[in-house]
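Okay, here's the structure, questions in a sec.
A protein chain is absent from this complex, but the other protein chains hold their places.
Up next, chain A:
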Amino acid sequence: MSDLTESLAPPHAARSPLVIGTPVVSFEPRAPRSRTYRPDTVVDGWSTGRLAVRGGSVRGYQHRHDGTPRQDDFAIAAHEGTGAVVVAVADGVSEAELSHVGATLACRTAVDQLLRWLDEEGGAGQPDWADVLRCASWALVEFAKAQPGGDTDTDTDNGTEAERAERLLATTLVAAVVLPGEDGTATVTSARAGDSTAWLLTGPDWAELFGGPAGELLDPAVHALPRLPAEIAGVPAVLPAGGVLLVGTDGVGGPVGEGRGPVGAALAAGLESPPSPLDLGYLLDFSRETFDDDRTLVAVWPLREADPG
């Protein structure tokens, strides 16, 4: 396999990846080993008239090289009654065999639960974030129950099934609800489990919504669903006119750092206004040595009412 893949030119070499610093070596990606279909790259984008949304998820260079599926995912939805946009981003834990499925389940369940909350409460106050994350966790447990290989004697034991879900499907999750406000602003509430995160980007300035000092060493160990932090609180924020909410995985957060390097600058420039979804995918797929993790980013811009977005 390596002879074949390494003898091929990079795919569609007419457009090389955006190189930032030293590029990753060039190679033809390997097919992902997954029984469920898992595209290498997903992009999406639309506008509600008050908010513009773009999302992209690209398989990391290491996973392309190894033939591992993209373990990141995202889901986005517009809520008609409130004009809100709901976002979820997840990063499946490499150690868990079906974590790519876990990431998808977590995102879709969280978005579904948040849309229900908007239906019921109209966006007033905060969602019950602990319940949203709990439901996303439970989707993993339900899925794990249906997978072959479980111990039939303990199939009814939820504790055992939760542990199995953790081994098979563990994933981070960060979710947000964005409500359009006056004068091109928006209000945001967000919560997470694990190291996926969110930022307010204003011009070149990146402000992370979830604080916490960076550790001394890079730590690949994360707390992930179906395990929840004991205390979960929504983080509120106001998105100023001209700003953009970014929700992403550590595949983006790592190379961005505090946002003052070339990756932060490239993304800030590319996201000054909503790019085409394909352009967001291209931007996220930048090539920079040692940054080879899956990358997922959803961006939400408040629009002035007359702005067609």
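Definition applied: a residue touches a chain if its C-beta (ideal position, glycine included) is under 8 Å from a C-beta of that chain, and two chains touch if they have at least 3 such contacts; residues count from 1.
The rule we apply is simple: contacts and distances are computed from a predicted model.
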Any idea which of "Dipeptide transport system permease protein DppB", "Cytochrome c oxidase subunit IVB", "Sugar ABC transporter substrate-binding protein" or "VWFA domain-containing protein" UniProt assigns to the chain that's been left out? "VWFA domain-containing protein"
Residue, one of A:T48, A:T104, A:T197 or A:T296, that touches the chain absent here: A:T104
Who touches the missing chain here, A:P226, A:G243, A:P275 or A:P302? A:P226
Just name the one of A:F74, A:W199 or A:F291 that touches the chain not displayed here. A:F291
Chain not shown, touching residues in chain A: 2, 21, 24-25, 27, 36, 61-62, 65, 91, 93-96, 101, 104-105, 108-109, 111-113, 116, 131, 134-135, 137-139, 141-143, 158-159, 162-163, 166, 170, 214, 216-230, 254-258, 260-264, 288-292
